[in-house]
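Here the complex is missing a single protein chain, while all its other protein chains stay put.
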Amino acid sequence: MEITLNGEVKKVESENIYDLIKSLDLDSDGVVILHNDEVIKKELWSRSNLNLKDSVEVLYFVSGG
Amino acid sequence: MSFYNEIEKFKNFDMEKYMNEVTYEEIRRSIKKEKLTKFDFLNLLSPMAKDHLEEMAKESQRRSIQQFGKVISLYIPMYISNYCTNECTYCGFNKNNKIDRKHLKLNEIEAEAIEIAKTGIRHILLLTGEAEGLVGVDYIEDAVKILKKYFDSVVIEIYPLETEEYRRLGEIGVDGLTIYQEVYDEKIYKSVHLGGKKADYMWRLETPERGAKAGLRSINIGTLFGLGDLVEEAYLSGLHAKYLTDKYLNSEFSISLPRINDAEGGYKSKYILDDASFVQFVLAYRLFLPKAGINISTREIAEFRDNLIGLGVTKFSAGSKTNVGAYSDLEKSTPQFEISDNRSVEETEDAIRARGYQVVHKDWELIL
Partner (left out) sequence: MDKLILGGVEFKSRLLTGTGKFSSKDEIPKMLKASGSQIITMALRRVNLNNSDENILNYIPKNITLLPNTSGARNAEEAIKIARIARAAGCGDFIKIEVINDMKYLMPDNAETIKATKVLASEGFIVLPYMTPDLIAGQRLKEAGAAAVMPLGSPIGSNRGIETKAMIEIMIENIDLPIIVDAGIGKPSQAAEAMEMGAAAVLVNTAIACSPNPAEMGEAFALAVKAGRMAYKAKMAEESRYANASSPLTGFLHNN
């Protein structure tokens, strides 16, 4: 289904956040997930189901002053 | 070219008009400046500057600590003769006053010196009246030679000498001289100095210069507040110090603020210098003359003197007695002026330290 991922419209196969992160081959440690503008804690990723037109932001802490 | 030129110029100056036109902003700017002009000095002496005393005090304290550190030097005055042929209407030693006259012999001078040296003071101010023949340069020289045995620094406060005579005394150990113009206003000067050599205004005015030309290292001047207009006298004495400082680079100049108190002379002063004005003048002197010493004697009461400690003063007399032969308790003679701060040297030192300042007995720069 189509969702907005980090600002871009994308077609994804995953059913929930956990699967999505796995499919992106990202280090799950340290990423911050926003699902429809809400921060989803890691424990709840597998229970956060993705729906059409959802927006997901995958963020992390980077160097900055 | 002498300082008299400045005094002459001043005669044409409309002080009243100037003082009426000084503004708050001008005063504040004068306080903050690094190098003050004579107009800045005037601003700080103006009546309006009284509203800025705290600001002046903070700046004065800062600069004083920067220049001198937190130090007060101590000295003691020793009167060795109060015979005098001058007729100064305001002075206890006036020739016409019926007072107990005394003149110390050399062994008596030594006895005095021994007593004073016990206090730990190393810097002595030698005072006499003016009496030709009796108090001649030979007598002074002999006295100084004795005092040099007991003290590191000897300064003289006597009648004006010739340059050569200062040079001679300098060679046997006199470090400096104190000479107060008493009053810079020429007319008033004439009216209070009725007889004797002191009546010669110019001779006295040029004395600090003769001392500097003779190579004396430390020269202390001042006006006697109470004889003339207070602000004018503060101004001219400050200008005098500046003139000397700029012209004679090998001497250190300092300024005192004697204010008339009740003496045997019975002089009733027209101008009274109140405490606030006194403080204002100290601060103005300090800001105008960053390198000048400021000298406060025991004419001032203990509490007042102590409050002056953080404000820019650098030298105090302590444990003073102004009658001849007083320290070794010889026959009582009449004092020149009333002492208000009666504390012993030790008590004075304690008070200075209590203010966070260090006491210095010996000014290392004067060691030859």
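Per-chain residue numbering starts at 1, and chain names A and B are given in the order in which the chains are listed.
By definition in this document, a residue touches a chain if its C-beta (ideal position, glycine included) is under 8 Å from a C-beta of that chain, and two chains touch if they have at least 3 such contacts.
Everything quoted here is computed from the prediction, not taken from an experiment.
The residue touching the chain not shown here, chosen from B:Leu36, B:Ala57 or B:Ile140, is B:Ala57.
Touching residues on subunit A toward the chain that is not drawn are 5-7, 24-27, 29-32, 34, 37, 39, 41, 57-65.
Residues of subunit B in contact with the chain left out of this view: 53-54, 57-58, 61, 275-276, 279, 303-304, 307, 310-311, 356.
Following the convention adopted for this analysis, only the chains that are shown with their structure count from here on.
Here the CA centre of subunit A is 87 Å from the CA centre of subunit B.
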